[in-house]
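Mind having a look at this structure? Questions to follow.
The other protein chains are all here in position, but one chain of the complex has been omitted.
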Amino acid sequence: MTRRVYLDHNASTPVHPEVIEAMLPYFGERFGNPSSIHGFGREAREGLETARERIANFLGVAKDEIVFTSGGTESDNLGVRGVAIEHHAVLRTCETLGGQGFAVTYVPVDEYGTVDPDDVRRAIRPDTILITIMHANSEVGTIEPVEEIGRVAREHGVPFHVDAVQTFGKIPIDVNASGINLLSFSSHKIYGPKGVAGLYIRKGTRMAAIQHGGEHERRRRAGTENVAGIAGFGKAVEIRERDMAAEAIRVTALRDRLSEGIGARVPDVRVNGHPTRRLPGTASLCFRHVESESIVLGLDLKGIGVSAGSACTSGNVEPSYVLVAMGVPLDWAMGAVRCSLGRGTLAEDIDYVIDSVEPLVRKLRAVSPVGTA
Amino acid sequence: MTRRVYLDHNASTPVHPEVIEAMLPYFGERFGNPSSIHGFGREAREGLETARERIANFLGVAKDEIVFTSGGTESDNLGVRGVAIEHHAVLRTCETLGGQGFAVTYVPVDEYGTVDPDDVRRAIRPDTILITIMHANSEVGTIEPVEEIGRVAREHGVPFHVDAVQTFGKIPIDVNASGINLLSFSSHKIYGPKGVAGLYIRKGTRMAAIQHGGEHERRRRAGTENVAGIAGFGKAVEIRERDMAAEAIRVTALRDRLSEGIGARVPDVRVNGHPTRRLPGTASLCFRHVESESIVLGLDLKGIGVSAGSACTSGNVEPSYVLVAMGVPLDWAMGAVRCSLGRGTLAEDIDYVIDSVEPLVRKLRAVSPVGTA
Amino acid sequence: MVYSSRLIEHFRNPRNAGMMRNPDATGEGEYDKCGDLARFYLRVRDGRVVDVRFQTYGCGPTIAVASAGSELATGRPLDDLLRLDRDEVEQAVDGLPEERKHAADVVADAIRAAARDYVRRRV
Partner (left out) sequence: MVYSSRLIEHFRNPRNAGMMRNPDATGEGEYDKCGDLARFYLRVRDGRVVDVRFQTYGCGPTIAVASAGSELATGRPLDDLLRLDRDEVEQAVDGLPEERKHAADVVADAIRAAARDYVRRRV
């Protein structure tokens, strides 16, 4: 078998063996429905509440401020739409709302992908009901100044939602210092199972449920809880709490080894995102005059998994909107590749990737009619 | 240790060992994100699509008519609200809708909990956009005449949604014969994991997504798929396909042994629901002048898990709305207990339950000031 | 819902359950919203409760709380019971979950009502 190197940890991660161990009892003996009042139900509920407590402690918040969801996407939907719907309902009660649309103001980023808190301040209108931002963008990994933006939000009394799916368990987050009202975070990016995530909802944040049915999760999210998944999530957080600091250092070094190694051997390469305020394991590289997906495919044939920055789906190419917003020229942006490292990544993996990228890009450029003609 | 008997399979079921086996690879080596185009992603996608195919075959529908969700509740929300939102959007485009509310007409049930298709016909209005029904109610287990109701829906050109969470994998469902447009079905009621379910969407059914984000599930449900859970769900369906018929017979016999046994030894007991058109494993019993939860608690102390028909949550008693709708008098309805059997249930479990119920109910009645005074 | 082991023990083996013939006093406590009902019977000698019986109907723990309440009432001066605090009753089962707090109210109400009934009969 060929060597396999996975450098797509921002897309998903393998489940940690200890996490699998933590889930198994909830598939087996502790299989009850946590809403049931008998012993089978109580055993399941215990697993649920232990995980909730662990995650609440990790974030330094109260247990009942954590709601479990089915994924980062649902957390984002609940966080953003939950506030909008609630607000909408309030407005409708007040009969002050004519239509029902919400206006969205987008704030620009600089060349590193960083948002300027002053731009956020200027974008706030008297009727602004929510400020939302990604803590770190999943593609280039630039970490946003959430503390400063949180201060702006607080000054104006506007609820603040942060999508921390890519940062939770990788870098510290202080929801209090950052004045965060709502925080989305997920399991399958930190060696937990897919299909489970969480939303932190600061006490007092007014919001509506978006999934209706039973009275689960204190009426904030209906539906039988994914107990085994949540138990696994709790264990994954416990492990990250233990390993996070050391891993961040290790993985940052490997990431730099990767981009420097490629930069030294391949001409016309650039590294995207902020040079230092960046996710430990994320290296977004642009190869000029080469198309992203052909690199992904070429590396795939070498057993290497990386992700294409520009996605060509349903017959329309979409160069990463992040890179475009950062002002990366199109002939670079079309050749963006994201490498995201994780706990399984070794130095020899990095060297293997560098050794594989060089001839591949050379070959692709050799047959390219672009940039050479 | 005391004997443990689980008679709450309608609430949730233990995960079948073969199902756990089927999930493990997707926590381990096949952990990729199914949206990734490299080998790690393709392996995950394969698991997803194999499960989709298996379930589509089981239902006799096309693969791309199956959308995976996070649970029965989400399937119901997507089925019902998806149609409503889509319809709403269409109407708004047509600028014919003044407000934005939807009116809901409830159709009554008879003493067995059965809906009369003629009542459905009479309830249809020119602006009816959806008919929705539970295939079988989870508490009393009465199976509704979905074929006849489907015929009514078709005659009037109204989309038809069926919540088959309690019937899927337990009794046959023919979405074509029943003219079903949307069918909710779930994993954790049939020995699959929690946190995964499906919605069948008949080709051509106009509906909106309710969870927004990526382009997963053909844009009908955003969010990284719970691959391991879905793979397990597929295996669970495969096993049910194999065992369903024999299990239905076995479990019906045990269910009748239970209600007859209790009926013979305990006075003032009634069996709810339809005598024959009923879920194989469901026995809903009412003990007159005894309070549901005290029976649940008493049996729990004997290691037996059953569910209370009347739920007393947040300081307000709620006698089962199903029983009330069926015309069960309050002094009976307050003492409703649901026993739901499953593949692990043995004849000796049933006898142990009968032996435990008798003295418990006698004791509770002895100290009760109700019905005796 | 998690109940204390002391509560469970009372549920398993309720003390003083049942009716009393010719009691010196009876009293009821009720919680409408739940249909919960507790009835207490007292035997009183020299201003002191010497025997207690109860009957209850209600969600799970009511019977256990009544059993604990009956123990707590036995041997106490009647005056005490006129001012019986619901918290004392709850303590007697090592606390109740939020949704079941009313069980202690129903039992305390019933015991106080029985004590009042005794006073009333005497007057």
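First chain written, first letter: the chains are A, B and C, and each begins at residue 1.
FYI, a contact is a pair of C-beta atoms (placed from the backbone, for glycine too) under 8 Å apart; a residue touches a chain by one contact, two chains touch by 3 or more.
Since the model is a prediction, treat every value here as computed from it, not as a measurement.
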Residue, one of A:A103, A:A246 or A:A366, that touches the chain absent here: A:A366
Hidden partner chain, touching residue among A:A264, A:L301 or A:A347: A:L301
Sites on chain A contacted by the missing partner chain, in the whole complex: 289-294, 296-298, 301, 312-317, 334, 363-364, 366-370, 372-373
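Everything that follows uses one rule, which is that only the chains that are shown with their structure count from here on.
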Chain B-chain C separation of Cα centroids, rounded to whole Å: 41
Between chain A and chain B, centroid-to-centroid distance (C-alpha), Å: 33
Whole-Å separation of chain centres (CA-atom averages), chain A against chain C: 55
Residues of chain A whose C-beta touches two or more other chains: 37
Interface hub residues of chain C, defined as touching at least two other chains: 60
